[in-house]
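One structure is given below, represented as structure tokens, and several questions about it will come after.
Missing here is one protein chain; the remaining ones are kept as they sit in the complex.
Per-chain residue numbering starts at 1, and chain names A and B are given in the order in which the chains are listed.
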Amino acid sequence: MAGQDIRKTGFVLTCLVPGLTLYLWLVVVPFIKTLELSGYRFSGVSTKRTWVGFENFADLGNREEFWWAVRNSFTILLVVAPILLLMAMGLAHLAQGDSKGAKLMRTIYLFPNLISLVAAALIWRAAYNPSVGLLRGIGLAGPENGWLGDVGTAFGAFAVAFVWVSLGFYTMLYCAGLAGIPGEVHEACELEGAKGWRKYWLVTRPLMWPVRRVASVHVTIASLGVFALVNVMTEGAPSNRTETMLHSLYRMMTTGGEFGKAAAMGVVMMVVTALASIALWGVFRRNPVEGQR
Amino acid sequence: MKLLRSGLLVGFGVVVILPVLWVFFSSVRGNQEILNSPFAVTIPPAFDNFGKAWGAQNLGAAFILSLIVTLLTLVFLIPIGGMMAYALSRYQFRGSGLILGLVTLGMLFPNLLAAVPLFLMMADMGLDDSLLGLVMAYVAYSLSFTVFVLHGFFAALPNELAEAATIDGAGHWSLFLRVMVPLASPGIWVVVIFNVIGLWNEYNLAKILMLQQKTLPVGLADLISQQQYAGDWGAIFAGAVLVIFPVMTLYLFLKDKVQQAMLAGAIK
Partner (left out) sequence: MGKLKFMRNRSRFWVGMGVLALSVVGLVACNGGGGAAETKKETEVMVFEGGYGKDFYEAAATEFNEKTGATVVVIGDPRIDQQVIPRMQKGSPPDLTYPGWRFDSWKAVQDGAVEELSAALKEPAYGSETPWGETFNPSLLKLGQSEGKQYLMPYFFSLFGWYYDPDLFEEKGWTVPKTYAELLVLCQQIKASGMAPITYQGQYPDYMIAGMLQPWILSSGGMEALAACQNLEPGAWQSEPVIRAAKMVRELRDMGYFQSGATAMSHTEAQAEFINRRAAMIPCGTWLYSEMESSMPEGRRMKFMLPPVLTDGKGDPTALMVKVEPWFVPSAAKNKKTAIDYFKFLTSQEKATQFVKEKGTFMAVKGSTPTDLPEHLASAGELYDASSQLWAAQWREWYPDFYKIVGDIVTELLNGELTPEEFGAKVEAEAEKLRANKNVAKYKYSAD
């Protein structure tokens, strides 16, 4: 018996150790070190580190760039993402079913989600470019400074690219959710005479609860994680109008020579992410449909 | 009503695909022609854009590096992640829930939040700008998703088979490798496809950790911003096609599997 236990323990340990070591070493430890570094004044160009407590956070708060980054990240999370999900839900209702056409369309919608964000950013950067631009070619030249150059339109132009990249994924998700609603439910609805919006609110929406939860979690992660798109499309220009929190962190680390402040930004983001997760958990704590998780 | 529905569907389809098609068309046009008019078709096509992108702008080397990094990461990631997921899902022990929670928590936070210390640690070990360092980081940061999905697949496997195999005298390893892994192969497909796409496209970590050696997405991003390559739109579009094409091919051939993989992280 004891031999078996030892063998079992050995097996479990062998399975866990390589992965867990890598994970703790390269993921968990750096995250913890980010917390520590955020308390140092540390330019990154010398060995000198001075413990300054919360100074980096105070410095961040003093900068317009930081507040633009916060504002933009939250706008993506609280305005763009809900619009994106609404569009995806609508599109999913249109594109559900097994017809060849609907399948083809779903296949096409997902495509932008599969290509590199760098390529997506490049496509939109080129499309908005006033000289070679696709949009100018179809008569949408935009404001005097171009869609991405005008402080008024740059964020919207960026948001369009963000939606373009993501829409297909959420559409597919909702389609899968809709397909998962059993046929009897539809029949019952017909018998009860529930149709259209009424059916959606009373039947479809509650049944879609698990899918909506998944979509909300995904879109939260994606919204707070915007980096490559900004880095390649605008680098935060014009005048911070497309700056996001993650991109601001990267900028401070690589061109600002301010590792300590970049780490402080990382901590702010960790807190924001954690709070957003708790909020989501609160919203989606209980499934309205009894007996389901 | 039906017409409106089809119209909307196709309309969205066009909006989605048009920019991509435009890039493909433009990738075989000369720089001057692109600048002169964004739409015209160039005859004969200027395929030398690809030569320029591949050779002079070093995307060829980047392409090969990306290929190696993607494959090498998978070679380590799938066994390591698979073993972890299996142990966590099929064996009861104290702390297993905690470990699973800790590992899946990684999916929540953007990897760049750890970028500053990660960069310093890699530099300390002389692993910055090294293939090995990047692969190690990729394995570590891909574990969360991989373990999360495979855990779901392993947990869903019926107990009877495991019991039968154990009675037949199979040890832990043989049960895992001979019985459970084949049964979970749909799940392995899912994580392989998802990771292939994710790793091929990965930008954040490669951008931070690799200096002289560039992966394809980083190489492409640099085409736009770095001075040596100065505004040659034809070559830039060709570079974009180089990045998109392999994924597109994969998608064309394995459409259902890819869609399943994209869904799997969400709905098991």
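Here is the rule we go by: a residue touches a chain if its C-beta (ideal position, glycine included) is under 8 Å from a C-beta of that chain, and two chains touch if they have at least 3 such contacts.
Computed from a predicted structure; not experimentally measured.
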Touch list for the missing chain, restricted to displayed chains, reads A, B
Of B:6, B:174 or B:260, the residue touching the omitted chain is B:174
Just to verify: which one of A:19, A:146 or A:177 makes contact with the chain not shown?
A:146
Of A:38, A:96 or A:129, which sits in contact with the chain we cannot see?
A:129
Residues belonging to chain B that touch the chain removed from view:
31-32, 35, 56, 76, 79, 119-120, 123-130, 132, 168-171, 173-174, 177-178, 211-212, 224-233
Residue positions on chain A contacting the omitted chain are 41, 43-48, 55, 59, 62-65, 128-131, 141, 144-152, 154, 234-235, 237-240, 254-258
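Going forward, only the chains that are shown with their structure count from here on.
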Suppose each chain is reduced to the average of its Cα coordinates; what separation in Å results between chain A and chain B?
16
Sites on chain A touched by chain B in the complex
7-8, 11-12, 14-16, 18-20, 22-23, 25-31, 33-34, 37, 91, 94-95, 101-102, 104-119, 121-127, 131-134, 136-137, 164, 167-169, 172-173, 176-177, 210-211, 214-215, 218, 221, 224-225, 227-228, 231-232, 235, 246, 249-250, 253, 259, 262-263, 266, 269-270, 273, 277
Residue numbers on chain B that touch chain A, as the complex places them
5-6, 8-10, 12-13, 15-20, 22-23, 26, 34-35, 37-39, 80-81, 83-84, 86-88, 91, 93, 99, 102-103, 106-110, 112-121, 136-137, 139-141, 143-144, 147, 171-173, 176, 197, 200-201, 203-204, 207-208, 216-218, 220-221, 224-225, 233, 236-237, 240, 243-244, 247-248, 251, 255, 258-259, 262-263, 266-267
